[in-house]
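I'd like to ask some things about the structure below.
Yeah, one chain of the complex is gone here, protein chain that is, but the others are all in their spots.
Entry: chain A
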Amino acid sequence: MTATTLQEPGPVERARWAATDALTVAGRDVAHWRRRPGAVLVGALFPVLLLLMFAYLLGGGMVVPGGGDYRDFLVPGMFVLAMVFGVEATMTAVVTDTARGITDRFRSLPMAPSAVVAGRCLADMASSVLGLTVLVAAALAVGWRPAGPGSALAAVGLLLLLRLAFLWIGIYLGLLVRDPSGVMAVQILVWPFAFLSNVFVAASALPGWLATLAEWNPVAGTVTAVRELLGSPTGDGGGWATEHATLLAVAWPVVLTVVFAALSVRRFQRLSA
């Protein structure tokens, strides 16, 4: 006697609904950005501030192993760092939605269950594209020039792939901690994570085992690959990890995305436990 009177839609209709719902969910973020342009601006300008600080205040004392200008070395690293910062934005959004009962409201609405996270993905990727555009403009303004349009596009692809991985990490952490103070912990931990990579200095410039850790940092492959694509100096130390940077730049984000997407789905299902 169940569901005989109910018209549950077919797979095509369901996919269409899932897409529409995801767009509607993402639209809520866009409405929020319009209301709080200040917050969006701060998020986009923070990496610019870092770029200026490291390029002009610290950059003078920096030597890139194997030669090359430190500013050219730094810019791709900052692009990657901006993608890593995205984890905080995603996590904050997830934590706030859960705390304000919006996640529960979504779960009770006649919408595709996937739309909550799919909408989150759309909105955060859009905001990252915007942030990256601002940062590229700032980098051009300080005199950095990319190699060519084709390889630059490939670099943007790798950067957004990394952003997707950190998006899923953010969703998982947001569902895990459910507490705004947890976001602050992540905001702090991002720094040692970034410094223990080749974002600011070449891995080969670090002593012994720290160099190995930095080379295998999940973002290191992306940093080196983006440097190569943009024609920047890589400060390459010549280890296996740096020689296979492009492979790692694809593999790390894919693995992270798969793992954290699976963890997030499980976490999301546990909301109804």
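The working rule: a contact is a pair of C-beta atoms (placed from the backbone, for glycine too) under 8 Å apart; a residue touches a chain by one contact, two chains touch by 3 or more; residues count from 1.
One rule holds for everything that comes next: contacts and distances are computed from a predicted model.
Student: Out of "ArsR family transcriptional regulator", "Acyl-CoA dehydrogenase family protein", "ABC-2 type transport system ATP-binding protein" or "Cytochrome C oxidase subunit IV", flag the one the UniProt entry gives for the chain missing from this complex.
Tutor: "ABC-2 type transport system ATP-binding protein"
Student: Determine which one of A:Leu45, A:Ile102, A:Leu130 or A:Leu160 touches the chain that has been left out.
Tutor: Only one of A:Leu45, A:Ile102, A:Leu130 or A:Leu160 touches the chain omitted from view, namely A:Ile102.
Student: Which residue, A:Asp21, A:Asp124, A:Glu215 or A:Asp236, contacts the hidden chain when the whole complex is considered?
Tutor: A:Asp21
Student: Of the residues in chain A, which ones touch the absent chain?
Tutor: 1-3, 5-9, 14, 17, 21, 24, 27-28, 31-32, 35-36, 99-102, 104-105, 107-112, 271-273
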